[in-house]
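Removed from the display is one protein chain of the complex; every other protein chain stays in position.
Labels run A and B following the written order; every chain starts at residue 1.
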Amino acid sequence: MTIDAKKLAAERAARMKDAIALKEPDRVPFTGMGGDVVASYAGLTSYEFNFDYEKQSQAVLKYVKDFPSDRPAMGMTGLGNHVASLAFLEYPDIFPIISRVDGPTNDILGVNYCRFPGRELGENSSPQFIGSTYMEAEEYDALIADPVKFCYETVLPRMVTAFKDLKSPTAHAAMTRLALEKAKASAAMRDLFVQLQELGYGPGGQSIFFAPLDFIGDQLRDIPNLVKDLRRYPDKAKAAAEAVLEPLLKVSANAQGPGVDTAMIPLHLNEYLSPTLYNEFYWPTLREGILRLAELGMKSQVFFEGRHDPHMETILDLPVGWGTAYMEKTDVRKAKKMLQGHTCIMGGIDVGMVIAGTPAKLDEYIKEILGEMMPGGGFILSPNIGNLPRETPIENIRAVYEAVERYGKY
Amino acid sequence: MRKELLKNFVDMNEVEAVSIAKALVETDGGPVAVLETCKEAMEEVGRLFEAGEYFLSELIAAGDIFNQIMAFTLPKLQQGDVSSIGTMVLGTVQGDVHNIGKDIFKVMAEASGIHVIDIGIDVPHEKFVEAIKEHQPDIVGMCCLITLGVDSMKQTVEVIKEAGLRDGIKIIIGGGRVSEAVMEHVGADAWADDAARGVRLSKELLA
Partner (left out) sequence: MTVKDPQSLAEEREARFFGAMELKATDRVPFTGLGGDIVAAYGGISNAEYTFDYDLQRQATVKYLRDFPSDLPASGGAGIGNIFLSLAFLDFPDLSTSIAFTTGPYNDVLGVKFCRFPGRELPDNSSMQYLGGAYMEPKEYDELIADPVKFSYEKIVPRTSTNLENLSSPTALATMARLGIEMAKHRASSRALGKELAALGYPSVVRGLGWAPLDYIGDQLRDIPNLVLDLRRHPDKVKAAVEALMEPLLKMSLMYKDVGAKYIFIPLHLNEYLSPKLYNEFFWPTLKEIILKLFEAGLKSQVFFEGWQDPHLETILELPAGWGVAYFEKTDVRKAKKLLQGHTCIMGGIDVSDIISSTPAKLDQYVKELFAEMMPGGGFIFSPNIGYLPRETPIENVRAVYEAVEKYGKY
């Protein structure tokens, strides 16, 4: 790593850190805008990007070189396998192997909720997660009694084709193959990080946590069932959320690499629930999780999917400087009014606008949003959702990056 | 009983609503009364949703109550009892395999009297064209959840145009990632990022 690259990496890291600490950095930190466009910008199909490590790294480097930001903008390459992370909780050394499914590992495992380009999907589609029911309502007691055992013995066989029969040679061979494939992937990833370092990007990994009720809704019961469960079996649902909290925190600890001081928490059910349900079933264990992550030395970055407006005030239940509220559809300006000096706010760029707008409109938009959001610090500029589609006009992307340089200085 | 049904339905008292409907459907003129009350209830749920009092979980629960009641009500209805305000071809566009948003919308749209032809998920552009030719809908609904869907919807609209079918129909797009800007980009007539708004706008387009 050259001295200049080191300096640049330090500057970028400080920018993010300052914003999280509710301070004004030298310039507004900008996460960059990645996604499927990273593949198309390099002339790759999404299939190639998802299945060829070498090409994937080249595409990321090309994109990041042309569009520098404070965090490297990556493409869409995989989906979390949270049930497996929980099932193998006691085996932290294999966490990196089972916690994430990408194209090649899904070829080995056959994860029922995963769809990949060039496999089940067209070659230029995005990897997708398809919710499904992997647990019956009658099984709440088993889940509550021992979430880890339940995920391992009951859910994994239903969810992962290769684990249909856990004691079979197929399941066993899949684990070995998985490790061998991940070794290839991580070798490629190491090479990529070395090259990213030369471009002024530090290590910067994130741990992950799930709101306990989201884990149940997204991974086990499927959302339509879960929302009915909240009415039909409220006590069970509540007890289940409480029961999975500790194991999920342990997953976060397993996912916390050396030097990692933030955890991403993507929410899903938040916009499905009324304040009554949110405050009763969702928020208490999520809040507890955020507080406990802080004890592990991690500030949370919560992605509030959809409109979080009805639940905004609950964020004030958290201590000042707890972390970052990443807003999708909630107006960041409105959020700032309420949370300034308490919570770092992230977001601000509507992906729909980047796809459908013009450079001039985007320039104007960034100017305005930064004009409102920058004062007082504690703001990270980011697209409201992490995936720019392949067809996003490059001139629009460029306009955003240029506008950040133009209007982002404090 | 109709009043009781309406109240329990709207209040999400699933067990009560279903048992009242079961009793009501057996009375003279009951099936039509149940159908109309349930439609009314769904409309009210949609209104409460748009007013910010109800949330997605209530829409899902209401859809489930509606489906439960319809399962024993529809077979009892005579031809002509069910009136339709229009026909919609509905699908998640090519490249996107999500169905939750589409399914929530679908039941609400049906409850509002729209005859919905669901052509599924990851629907190729040409399949929309074929479905339009076959079913002669008044309106076409396209859904997407992921950002990829934005351009897929645009391409679908273009293919519909090329087939010379665009003028006779209205197009509404829906899903988590759509907006006014996306609607213009796609060339649709309306957009909605929630099911209640989607049903309301669909009805407006059909008026």
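Rule of thumb we're sticking to: contacts are C-beta pairs under 8 Å (C-beta built on N, C-alpha and C of every residue); 3 or more make two chains touch, one makes a residue touch a chain.
What you are looking at is a predicted structure, and each value in this text was computed from that prediction instead of being measured.
Shown chains touched by the hidden one, complex as a whole: A. Within the full complex, the residue among A:88, A:326 or A:401 touching the omitted chain is A:88.
For the chain left out of this panel, the touching residue among A:171, A:243 or A:397 is A:171.
In the full complex, the hidden chain is touched by subunit A at residues 87-88, 90-91, 93-94, 97-98, 152, 163, 166-167, 169, 171-173, 175-180, 182-184, 187.
Here is the rule we use: only the chains that are shown with their structure count from here on.
Subunit B has its Cα centroid 31 Å from the Cα centroid of subunit A. Those residues of subunit A that touch subunit B in the complex are listed here as 35-36, 115, 120-122, 124-126, 128, 130-131, 223-224, 227-228, 230-232, 269, 271-274, 277, 305-306, 310, 329, 350-353, 355-357, 385, 387-391. Within the complex, the subunit B residues that touch subunit A are 12, 14, 52-58, 60-61, 64, 94-98, 100, 103, 122, 146-148, 150-151, 176-179, 181-182, 184-185, 193.
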